[in-house]
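For chain A:
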Amino acid sequence: MALLDINNLYKKFGGLVATNNITFSVEKGERVGILGPNGAGKTTIFNQVSGFIKPDGGEIIFNGENIIGKSPEFIAKKGIVRTFQIVKPFKGMNVYDNLKVATLSPKMKEEIKNETERKKWIEYIIDICELKNVAYTMTDLLPQGYLKKLEVAKSLAIKPKVVLLDEPFAGLTHSEIEPISKVIIKANEVSGTSIVLIEHRLKEFMQLVERVIAIDYGEKIAEGTPEEIVKNKKVIESYLGKGGEEIVNS
Partner candidate 1 sequence: MKKVLSFLLVVLLSFSIFAAAKTWKIGVLGPYQTENGMWVQQAVQMAADEINADGGILGRKIELVFQDTEGSTQKMQTAIIKLTTKDKVDFIIGGVGSGPVLANLDIMARQKIIWLGTGAASPDVTKKVAENYSKYKYYFRVGTLDSIAQGKSVGDFIANYLVPKYNVKKAAIISVDLVYAKEIAETAAEIAKQAGVEIVYTDYFPAGTADFSASFKKATEAGAQVIIDAIVTADGIQFTKQWYDLKVNAALVGAIAAALKPEFKDQTNGKCVYETSAYPNGGPAPLTTKTLDFFEKHENLYGVAPGFISFPAYNTLYVLKEALENAKNPDNDEDVIKALEKVVFPLGGDKGVAPVKFTENHDLVYGGDGASGIIFQWSKSGSWNAVWPYEYKTGEWEKPEWINW
Partner candidate 2 sequence: MYIFPVFKDYYLLNVFSIAVIYAVYAASWDFLSGFTGKENFGHAAFIAIGGYMIGFISSVYPIKPFLSIPLAAVVSAIFGILIGLPTLKLKGPYFALATLAVATIFEKLSISLSDLTGGEEGIYGIEFLTQGQISSFYFVLTFAVLAILIMYILGKSNFGLILKSLRSDEDAARALGIKINFYKISAFAVSSMFAGIAGSIVAHFYGYIGPDIVYPLSLNSIIMAVVGGIGGIVPAALGGFFLTFISEMLSEFGDWNQLLYTVVLILSTLFLPSGIFNYLGAKIRTIGSKAGEK
């Protein structure tokens, strides 16, 4: 049994079907990507898995427990954490305090016994996420690249089992992407956190993930390794266009 099993996830907004019986699973320590054009329903999947939107049907089995329709707070406590497409740093405080907020969540309350432990843990996260030189900078003053990193760092700070990353590279330059990409891989390899990624920067995306689920119009159209996906006819038609193979191979 996989760590996270999503079966026939179904959601309708008014007359529009946003996710139509989507089924896929995520193994422990796996890096999975979700691919699809804008409006295909990728973020809606994240919203449902993380509890921000209540699905209309289906199952989300996490660690053997059906968490469908549970609140975001409940799901985060179980160990699934998400990031947002538009960064949401806590304004009016510095990076350290941002991470501290994460360590104050119910999940970490059980693991962190006292303030020294908390400090150590925050410093560890700062370290692996390479945020040391801005640790005491107010988030209001940080450039986008650091904010994106902080977004990932905050999610890692609650020791999640699964991280849902929603376009962590959007709006960044190539040199800014690399460190974040490194952080993601590090977190995945060091603590065995599963990663689910939505991203339009295909080159980086394909390099990062081990398996891809392609969706369009709320339906799953293909699943496979990056190499398989870029050759898939349906995927090419709906999304990649002709240059898909080049991107992956370059």
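Selection rule, in plain terms: all candidates are chains of the complex that A comes from, given by their letters.
The definition used in the following text is that a residue touches a chain if its C-beta (ideal position, glycine included) is under 8 Å from a C-beta of that chain, and two chains touch if they have at least 3 such contacts; residues count from 1.
All values derive from a computational prediction rather than experimental measurement.
*Asks:* Here chain A stands alone, and the other chains of its complex are listed as 1 or 2; which of them touches it?
*Replies:* Of all the numbered candidates, the touching one is 2.
*Asks:* Which part of chain A faces candidate 2 closely enough to touch in the complex?
*Replies:* Contacts found on chain A: 50, 52, 71-77, 81-84, 88-93, 97-98, 100-102, 104-107, 154-155, 157-158.
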